[in-house]
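Please find one structure pasted underneath; my questions will follow.
Heads up, one of the protein chains got dropped from this complex, but the rest are sitting where they should.
Letters A and B mark the chains as written, and numbering starts fresh at 1 in each.
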Amino acid sequence: MADPIRRRRVRHPVAHLVLCIGAVFMVGPFLWQLSTSLQTFGESVSVPPTFLPHSPQWSNVTTVFSALPFGHQLLNTTAMTIARTVGQVLFSSLAGFAFARMQFRGRGVLFGVFLSVTMVPYQVFLLPQYQIMQKLGLLNTLVALFLPGMFSAFGTFLMRQFFLQLPQEIEEAARIDGANILQIYWRIMLPMSAPGMIALGVLVIIWSWNDLLWPLVVNSDPRQMPVSAGLASLQGQYTTNFPVLMAGSLLASLPVIIVFIVFQRHLMSGIAFSGVKG
Amino acid sequence: MLLLPAAAGLVVFEIWPTFQTIYYSFTSWGAFGGHTWSGLENYRTLIADSDVVHAVINTAIITAITLLAVPISAVVAALLSLPGMRGVTIYRTLYFLPVVTLPAAVALTWKWLFNGDYGLVNWLLSKVGIDGPHWLSDPATAIFAISIVGVWGSIGYNMVIFLSGIRGIPVDYYEAAELDGAGRVKQFFHVTVPLLTPSIFFVTVITVINALQAFDLVYLMVGQQSPAIQRTETLVYLFYQRGFAEHDGGYAAAIGVLLLLATLILTAAQFRLQRRWVHYG
């Protein structure tokens, strides 16, 4: 048989080999998770291990749903992430704009205070934040999940850096046209700072979606927990029933993975931006 | 005033709490609420507490091992940046997957992989004649297992930072190096690495800060009942355990202050040292 396509020489064969081995290491755990999530408990603890389940056990998925208010928790995580992201991006861009473009007394000192807050690990705020939530009667509510996470000194810093590098001419032109500071912010600076806001937003989304410690502390009612804390309690219930645990892990990570694949380009450039400016 | 929302939020939720935590570190808490001034009592307990010593050492080990992800990611990014490289998007996506996966899910999955009797890791080791340990419940190995997961989880993020850093390196540097007869490896060490130092610095700082805050993996992969807990507990884990499981808020606050000091010292040290090795183009 004739082969009509001329074989192309693969460029950088060694690089491909290294990267492929690496890729197996990176992706292998996901494949194993998927495979186990469809096995019976007996299959999962057999030696040698089972690679393909004899017949897919969808009951593991239903077990997860009956053990956890999983739909609720997914909504909680989503709401928490959206609220924190919108809050941080909005408040940080306002404050960042003020620091970058407005003259006022005490600006240097105030900015210094913001900068030093970025250095404090967030566990240090945890106890008092918990007490604030308790005093406001917000424990075990959705609001408790996101409220303290809506403000960010780091976000303000990032946005200030972004505003600083925008050209000043447009702003001056607008000022000559009689626009006030809010109008300048809203009509001109905000649209121009979209890449910076996306960069910050992406970081907040990842941090917020993954956050475990704070939810663990404020919300003990499973219906008010995000998925991360829900998975922790699933482990408490199904200690070493790995098929069920893997099904839960898969369900919990799937939504973000899908979002990631769809918005990949924005995400990557957002992270790259924070790396250059941070 | 544009600053107001952010400033008010920070004062209420971060700045005031910082001072409150410092105050709490000098108090002693009752089981169902209430606290009284106890002076340096917590700090006296702290320096004599073997758990705290373990936590500091463990946190340092985790930080050190997780830093291995930095050179690995640099190599991956350099390979992906080779001229004419194919499949870059696919590789990038695959390497980035761990970053967007819920750490809780990551922890459970790796806990399963590291299971001493039925885990895939030990089965693979047995194929090459190695009798693998009970990674997560053996005090000697648990911290390494956790750190490996830390490396696995941070390669993708570092890689993206490095990729954009490499893209900023002018092509003529490589062309010049090539004219000098430098091979790919030599180019990596003499062009890529020096010009990438600002990104390397950034990634290092982030890695150290994240490693100092390690909690999820210890909480989910080891846990309080494990014989390996003393050899894996981190400062944040101890903070959670004392403050929220054992309701000793005063002592937890003292651990929080220790964590704050560690972060400040390490970050300051890195910024000082950066002058020696970071080249800003």
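Of note:
What we mean here is this: a residue touches a chain if its C-beta (ideal position, glycine included) is under 8 Å from a C-beta of that chain, and two chains touch if they have at least 3 such contacts.
FYI, contacts and distances are computed from a predicted model.
Not shown: a single chain whose UniProt protein name, out of "Copper chaperone PCu(A)C", "Putative acyl-CoA dehydrogenase", "Aspartyl/glutamyl-tRNA(Asn/Gln) amidotransferase subunit B" or "Carbohydrate ABC transporter substrate-binding protein (CUT1 family)", is "Carbohydrate ABC transporter substrate-binding protein (CUT1 family)".
Looking at B:N42, B:T63, B:S81 or B:S137, the residue that reaches the missing chain in the full complex is B:S137. Residue-wise, the contact with the chain that is not shown comes from A:P222, picked out of A:G28, A:P53 or A:P222. Residue in contact with the omitted chain (choice from A:T62, A:Q165, A:N180 or A:Q237): A:Q237. For chain A, the list of residues touching the undisplayed chain reads 41-42, 45, 47, 67, 134, 137, 139-140, 217, 220-223, 232-233, 235-241. Taking the whole complex into account, chain B touches the unshown chain at residues 31-33, 115-119, 133-134, 136-138, 223-229, 244-245, 247.
Just so we're on the same page, only the chains that are shown with their structure count from here on.
Averaged C-alpha coordinates give centres for chain A and chain B that are 16 Å from one another.
Across the complex, chain B is touched by residues 10-12, 15-16, 18-19, 22-23, 25-30, 32-33, 36, 44-49, 90-92, 94-95, 97-99, 102, 110, 113-114, 117, 119-129, 132, 147-148, 150-153, 156, 181-182, 185, 206, 209-210, 212-213, 216-217, 227-229, 231-232, 235, 240, 242, 245-246, 248-250, 252-253, 256-257, 259-261, 264, 267-269, 271-272, 275-276, 278 of chain A. By the touch criterion given at the top, residues 1-3, 5-7, 9-10, 12-18, 20-21, 24, 75-76, 79-80, 82, 84-87, 91-106, 108-110, 112-113, 115, 117-118, 120, 123, 152, 155-157, 160-161, 163-165, 168, 199, 202-203, 206, 209, 212-213, 215-216, 219-220, 236, 239-240, 243-244, 249, 252-253, 256-257, 259-260, 263-264, 267 of chain B touch chain A in their complex.
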